[in-house]
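Note that one protein chain of the assembly has been removed; the remaining protein chains are unaltered in position.
To keep things simple, chains are lettered A and B as they appear, and every chain counts its residues starting from 1.
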Amino acid sequence: MDGLFSIVPLIILAPFTGVLINVFFGRKLMPRRDSVAPGVIASSMAGFSFLIAVLMFFALLANPAGAEVPVLTWINVGDGDFTLHIPWTLKVDTLSSVMMLVVTGVGTLIHIYAIGYMHGDIDEKAASRGLEGEEALDFKRRRYARFFAFFNLFLGSMLVLVTANNYLMMFVGWELVGLCSYLLIGFWFDSPEKNEAGQIIGVLNSSAGRKAFVVNRVGDFGMLLAIMLIFWSFGTLEFDDVFARAECMIEAPQAECLTLSAAELAPQGEGEAAAEEHGEGEARALTTPIALGPFAPTLGVVVTAITLLLLLGATGKSAQIPLFVWLPDAMAGPTPVSALIHAATMVTAGIYMITRSNVLYAMAPVSGMVVAVIGGATAFVAASIAVAQFDIKRVLAYSTISQLGFMIAAVGLGGYIAGIFHLATHAFFKALLFLGSGSVIHGMEHGHHHAHGQGEHHDAPHGEDERPFDPQDMRQMGGLRKHMPVTTWVYIIGALALAGIPPLAGFWSKDEILLDASLNSTLVYILLTVAAFFTAFYMGRQVFMVFYGSERTEAARHAQESPPVMTIPLIVLAGLSVVGGLINLPVGGLHPLGRWLEESVANAHIASFNILVATISTVLALVAIGLSYLLYGRKPLEEGEADPLYSTGPVFTFLNRKWYWDELYAAIFVRPYNRLGDFLANAVDWQFWHDFVHDRIIADAFQGWAAILSRPIDLGIVDGAVNGVAQLVESTSRSLRRVQTGYVRNYALAVLMGVVAILAYLAIRFLV
Amino acid sequence: MIPLHWFLLVAAGLFSLGVYGVLARRNAVAILMSIELMLNAVNLNLVAFWRYMAPETLSGQAFAVFVFAVAAAEAAVGLALIISIYRNRETVVAEDINMLKW
Partner (left out) sequence: MNLPTLESINLAASLPVLILAGWACLLTAIDLFISPERKHWTAWLAVLGLLASGVALGFEAVAYSQRGAVSAFGDMAVVDGFALFLQGVFLLSAFLGILLALNYLPRHNIERGEYYTLLLFTTSGMMLMAMAADLIVVFLALELLSLPLYVLSGFAHPRLDSEEAAMKYFLLGAFASGFLVYGIALTYGGAGTTLLSGVVEALVGGGPAPNPVLAIVGMGLILVGLGFKVAAVPFHMWTPDVYQGAPTPVTAFMSVGAKAGGFAALLRVFLIAFPATGDTWGVVIAIIAALTMILGNVVAISQSNVKRMLAYSSIAHAGYVLVAVAAARYPEVEPLAVSAAVFYLLTYAVTNLGAFAIVIALERDDGTGVEVEDFAGLAKTRPWLAIAMTLFMLSLTGIPPSAGMVGKFFVFQAAVQASVGDPLILTVTIIGVLTSVISAFYYLRIPVMMYFRDGEGQANVQPALGVALALTALATFLLGVVPAPFLQMARHALLTLAG
């Protein structure tokens, strides 16, 4: 079975092959407007990857230790004391296998969904730009193939990230997924999303992409510093070696540990011995000095610095305070992108990275606490913001941030299993919710066109006149239950799972996080519990606003169910959201995921089920849903009616404006930066350097000198020298060319001359 | 017995004749013949060396046989090329064949 591990490179190769196919042949594969070949190719590549992930899973069942499969040597420089050896080696262990399964499994479903969704989306965009016939077809070919090329590129990049066996390769994947995220957020880079009234709805897509990229760079900067610090202190970047050396340094001086490698340690039983060691390690003050250039901080300080810098990276990618502001804007991308990248997979990279580095976090309790508090605070803040949003995708975006906060809090408290567990279940139900919202948007757009087409016959004035049509505005929906039954049911399942209602998937994983929090930190526990309450409330609000009550616009009245290519993935995901909790059922000491992850996460500990915590969270969730029913369900909003939460006045505005985070950043960073840039450009660069230094001092002086020099020297000396070299080469070239007479005997003579010259030299050397 | 260097001198003379022929003759067939002369000088050398210096191994002799064979193959290829040129241009004078130059 071990030989099976060696096929793991295919998991990355397949999506990249899909990229190449779609880049080079994607457009040719679409002879007609309804062709789906690029999507089918991309989906089958994703499906193939999933197959490989499943095979890896079975291989791991047989041999839980996993394997490292070398692909190629990327960097190999230096010798002696300083060597940097970075192989591209794929690490297959239980942790990366969970990630592979989630990424490829959910990824495949979303790829399939996108086959249908992007057709509608692109047609819609083409129509709104007034493209027709051949032009529209060409537009569609380009965009459809491009979308799936990017989508496969993302999948491959994400797999590079999760299969990396060292920090630098992980960083490569990290950057690649960031790039894909940027490309896909700005997929409609040229469309400012105008409605018929010519107003711009939401953020300009290209600037949303830019925002994501820039904010992420801030986090990446921290990550890069962390990687450098790791290499500086431990002399390697491979996960196992870094951890082995770090643990070694607890006991022994740095120099002794620098040659250690995990492979040599492996024979010793890792399980209990390692765990015991940790117990002691944490209690000890880590005082081993680490030589870093002129400084020699203690091991504890170094590890704390590394872990905090890694956390900065995680806050960027996983959208945590203070770097979460990019994620809501990222919803400008097509909905499958939001589902795959900005909900299910890429944003969980931070959680994965911290889990992967658990050995380091175990050595730095301070960092762990910081992680947990940041996660808890984010969960709370984002959940509260979600309560007061009207855009269906924005609610989900803040919900994602909030749930990511749950996971970060979990891993910060050492609940790695709970974190990864929630990561997996969240991938199921959040992908489901996003895709469901996509289905709703799709239906609304359809309905809008339908209504618009017959607009002349419907002269009764409706709410449309007051507010321009926006397919994502929940205030314009309502009553969709009657038009989109499948979407409604799967959406409700997703919402209940997210709200944490037993026995759906979200209940089990959220409960495990709350349990970890209740044992370790009251503050975090309270933050998370309140966040969980908000979660149930805003999901109830959303479901009642979107699917219940009466239709508030024409578009809603004519909404249509989406095609099967979209609903089938939804149903599969709904099934997963229902039974997903089984993968780590705490009943009867089972904990399958926990036992699975113990193989590769050294500091994993299995939490037992606590009926009190579970009851509190369930009761709170039910109360929140009840509250939302009172506000939105019992007496549904009518056309044009205001949200009942408006009655809370400034509180609502505060939440609706997202705690004024964007304004805060604008005041602290963006505007001062703009002013600084302005100052540098106008005052320093233009007025000082250009007008004064350059024009006045340099140019005038130069002109003076030039006037003096030009008279005698302008006789062609300098000019001649410059041109002369070029001319010399060329004329030499021309004359040497003439030597080539074309006469074969002349060539033979040249050979003979060569012979004579060589023999003459030899003769002089040896005879004289 | 005749000293070794006599053979070497004869061979060197023969080789030089061949080289001279390549440079001096205008007819491509004659140039080819001169090259054969050079190869024969080599054979003379090889056999002489074998006889005088390493008679216990066969390599000198064997080498000479290889040179024969290669010379024959060269002659075959060369004559074929010359004939095909002659058919086209009605000349085998090396000087007339200089379309390609510079």
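The rule is simple: a residue touches a chain if its C-beta (ideal position, glycine included) is under 8 Å from a C-beta of that chain, and two chains touch if they have at least 3 such contacts.
Remember, predicted model here, so these are calculated numbers, not experimental data.
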Left-out chain, listing which of the shown chains it touches: A, B
Hidden-chain contact residue, picked from the options B:Leu9, B:Ala24 or B:Met53: B:Met53
Sites on subunit B contacted by the missing partner chain, in the whole complex: 8, 15, 18-19, 22, 28, 31-32, 35, 38-39, 41-42, 45-46, 48-49, 53-54, 56-60, 62-63, 66-67, 70, 73-74, 77-78, 80-82, 84-85, 87-89, 94, 97-101
Touch residues of subunit A, complete complex, unshown partner: 72-76, 729-730, 732-734, 736-737, 739-740, 742, 744, 746-748, 750-751, 753-755, 757-759, 761-762, 765-766
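Definition applied: only the chains that are shown with their structure count from here on.
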Subunit A and subunit B: spacing of chain centres that average the CA atoms, whole Å: 73
Subunit A - residues contacting subunit B, complex: 737-738, 740-745, 748-749, 752
Touching residues (chain side subunit B, partner subunit A) in the complex: 19, 22-23, 26, 31, 94-95, 97-102
